[in-house]
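Removed: one protein chain of the complex. Kept in place: all other protein chains.
Naming follows writing order (A, B and C), and every chain is counted from residue 1.
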Amino acid sequence: MLKFILRRILIMIPQLFLLSVLIFLLAKAMPGDALTGQLAANPKMDPQTLEEMKEKLGLNDPVHIQYIRWVKNMLHGDLGLSYTHQQPVTDLLAGRVGNTVLLSAAILILTYLIAIPLGIVSGRWTDTWADKLIVGYSYIGYATPLFIFALIMLFIFGFHLGWFPTGGSVDIQVEEGTLAYYLSKLNHLMLPALSGALINTVVTIQYLRSEIIDTKVKDFVKTARAKGVPERHIYWRHILRNSFLPIAAFLGYEITGLIGGSVFLESIYSYPGLGQLFLQSIMQRDYSVVTALVMISGVATLVGTLLSDIILSAVDPRIRIE
Amino acid sequence: MALLNVNHLKVYYPVRGGFFRRVIDHVRAVDDVSFSLNQGETYGLVGESGCGKTTTGRTIIGLIRATAGEVLFEGTDLTKLNRRQFHAYRKDIQMIFQDPYSSLNPRKRVLDIVAEPLRNFEKLSPQEERKKVQYVLERVGLSAESIYKYPHEFSGGQRQRIGIARALTLNPKLIIADEPVSALDVSVQAQVLNFMKDIQQEYGLTYLFISHDLGIIRHMCDRIGIMYRGRLVEEGTSEDIFTNPQHIYTKRLLSAIPNADPRDRSKQAALRREVEEEYAQAYSHYFDENGRAYPLKPISPTHSVAIP
Amino acid sequence: MKLEANGPTAVGTNVEKSPSPLSIMWRELVHDRLALGSLIVLTIILLIVYGASLFLDQEEIVKVDFLAIHSPPSAEHWLGTDYGGRDVFGQLIIGARNSFTIGLAITLITGVIGLIVGLVAGYFGGWVDNIIMRIIDFILVLPFLMLVIVFVAIVPKYNVLTFILIMSAFLWTGKARLIRAKTLAERELDYVSASKTLGTPDWKIILFQILPNLSSIIIVNLTLNLAGNIGIESGLTYLGFGLPESTPSLGTLVSYATNPDVLQNKWWVWLPASLLILVMMLCINFIGQALKRAADARQRLS
Partner (left out) sequence: MEKQPLLEIDRLRVSFQIDGDYYAAVDDVSLTIGENEVVALVGESGCGKSALALSIMGLHPPEKTKVEGCLQFKGTNLLSLSVSELNRIRGKEIGMVFQDPLTALNPLMTVGRQIEESMDYHLRLSGAEKKKRTIRLLERVGIPEPEKVYHRYPHELSGGMRQRVVIAIAVACEPALLIADEPTTALDVTIQAQIMGLLKELQQQMKTSIILITHDLGVVAEMADRVAVMYAGEIVEWADVDTIFHRPLHPYTRSLLQSIPSAQTKKERLHVIQGIVPPLHKLPRRGCRFQPRISWIGADKHEPDPKLREVEPGHWVRCTCYQHFYFPDDQTVGGVGYGAS
């Protein structure tokens, strides 16, 4: 098991390296560098000083030296300076990351809270009206683009019915740490999280349903019935446990989807998280922030796939041996 | 001279292990196998799953690359040929596959399936091609109008005959039959086996017949090689093997076959017990310290056994 | 019958040909009421969109008219006008045409790349496959949406073609992986071994033996992908990183809804485009799902 994880991490290293090279090259290709921030603060800098500063910052060094320095800084938590906000990118992200993590976690939890019961009902009682309803929902959900669904949700529940706030992550009036503060946070979270989850969940429903349908005709289920195991235990111990395998394996890959989804959701619901920051930064050409965000997302995705494989190896004894 | 000589054939697969997945060992799928086939005879390769009999057959026909050794077909070493040179020998060596379902492309009509070798080797007009295909199909007992049908419209036995028709179109000299009837029901098995015997006589075919079923092997083969873990442990005429088995593995295999007469039950059980006892006692006599069988040694002009 | 069939000329005319699997798929599709309905609706939409766009002048539509800002639907402007007084209906038609065409282009490009790469990797295996799979695995773990946005933002001469190329650069991988997996499975079947022993060259085996067996999977996958690509394109355009402004898309109209006032009070600007995207994607998906079921049924038959 430990060996498996270690090997899996080993495989990740070249991917991580390639990712960093790609992003570094992108950063180089972006108009503007570490000096752009300084320039913005002090537009009247003469070319002489500019050249000196370039030299000092190592911008005239060969590319690979710059790359190594960039990686080193990153490892020390130095992601550069945001020129629009005039503060270190790390600090800027720290203020936002909580919201995105909260939103993503909420979506993830809701996704499974919806998918598991619906998938089970639909897979166990196929061709009933409940199944047809669930399948219908999953087809429609699969076809609906997230941003359209989120907009319509905002239009109906935010503006039209006024049940939920239409932007932000918390009311400004409430004091931090109070119960009202947390309730307000929850209130702001509900609509984006639900919109994300209702669309995100359908793939899991479809997977779970088809897995259950495949598993319930397997021979080992017949063996269990031949043992006299009652139906509910057959489902729980034999069918569902086996059907959850691919779902568990997908858990990590969900992160990729959540990153993409957060860009849309945070933009539509004006939810102050990393996704929104990413869009703002790219429009304001604040490239040090952009680079940092892409790198973080890339690492998060890699960690997600790693997590997937570890979870799978933990639940499936057949993989442990490999 | 023999039609086919297989000399010291080896097919090894690397086994990777350890933390860096380095090659730590080899699976010896075929481990120094030598035998020869004479024109017009049927040679049986027998053994249990994983013994290397199928790999041997597929290596001879070039589907698997040999690690070492030679496959001499009419004196030419096929393992040394490149693809282009091998092409000339494709006509002479054909194969009948085990699974009549997967060996016929479900998206092709019978005409296209049977004409495939013709299109690779002969330039025929569509008319000639169709005539030839219909002729071969009739030879295997299928009606001429089958040519526009798809494989799924035929039963297992009929599909296997389509496969045989395809192998026959180029008038091959050697046919490698890899478990040709094991996917078929018993009543259909007989049909295909009889048919294979008939065409052998008619065309003077040579068969390499690969099977795990000793009953079928006895019925079909003139000479037999018994394989175990990639090596031949015994070789001889059908008579040698079935009436005078020498190697402990051959004895074990033969004693394991269910006896078709219920009256011989206790006799068979006693024989099995006896062989198992001998197997337990004499194992080290028949296999070296690595569990490998020894090289074959002739004990009569036709009969060889792997003993030290 | 039998006598006739023996004569070479009689064959083929007399014998009823078995339906090809693709025509079976088509028949299944037509028998599925929801899918047939979707097909009809989609055809009508596409006919209207492509037909009408022939008569519409794009220049005329994108011209700003300050006298008619945000006017509600009327006889003159069927779906009202936007903040620049431009006709929403006209933009809807042009946008739908652009979105669909671009979605289709991306689907076809990625389809061709995915097919070639997948077939080659799956059939030949070995180190070729190893290298290709490493590349695919790497691209699959990249944060796709963010990278596309970054590319769109930094590419110097940005136009529709670059957009299509950027999208295709990321989106071929899924298809390549699917085709590779299926090719790998097909390659293990004995009909491929048989073709090899019959002296058929590799390229012929790939094109004429394996490919036909993948056709239904490819069709299903391309159909579902077409819907997905239209969704991604309009989504990116909505965020402002899709089609350049000179080429309006359905996403452009939806993006006006980022203004809360438009979202809340000027429904005619963004809602029709949203619904049109939804309807098109639903139709394509229903067709795709029906094809998927048809492909499965065929497998159960044979």
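The rule is simple: a contact is a pair of C-beta atoms (placed from the backbone, for glycine too) under 8 Å apart; a residue touches a chain by one contact, two chains touch by 3 or more.
Every value quoted in this text rests on a predicted model; they were computed, and no experiment measured them.
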Chains in view touching the one left out: A, B
Given B:D25, B:E48 or B:E274, the one touching the chain that is not displayed: B:E48
Residue among B:M95, B:L111, B:L253 or B:A293 touching the omitted chain: B:L253
Listed residues A:F17, A:Y182 or A:F220, member touching the removed chain: A:F220
Among B:E41, B:E70, B:E138 or B:E278, the residue in touch with the chain that has been omitted: B:E138
Residues of subunit B (touch criterion as defined above) contacting the omitted chain: 48-49, 138-143, 146, 154-155, 157-158, 185-191, 193-195, 198-199, 202, 212-220, 238, 242, 252-263, 265, 268-269, 272
Missing-partner contacts on subunit A, residue numbers: 218-220, 222-231, 237-238, 241-242, 245, 315-318, 321
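Here is the rule we use: only the chains that are shown with their structure count from here on.
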From subunit C, the most remote chain by mean C-alpha position: B
Centrality ranking, top chain (CA atoms only): C
Separation of subunit B from subunit C, taking each centre as the mean of its C-alpha atoms, in whole Å: 48
Between subunit B and subunit A, distance of the C-alpha-averaged centres to the nearest whole Å: 55
Touching two or more other chains - residue numbers and ranges from subunit C: none
Subunit C residues touching subunit B - in the complex, by the definition given at the top: 1-2, 5-6, 8, 11-12, 14-18, 21, 189-191, 193-200, 209, 212-213, 215, 301-302
Of all residues in subunit C, those that touch subunit A in their complex: 137-138, 141-147, 149-151, 153-154, 227, 231-232, 234-235, 238-241, 254, 257-258, 260, 263-264, 267, 270-271, 274, 277-278, 281-282, 284-286, 289
Subunit C partner contacts - residues on subunit A that touch it in the complex: 15, 18-19, 22, 26, 29-31, 139-140, 142-148, 151-152, 154-155, 159-160, 166, 256, 259-260, 263-264, 267-268, 278-279, 282-283, 285, 290, 293-294, 297-298, 300-302, 305
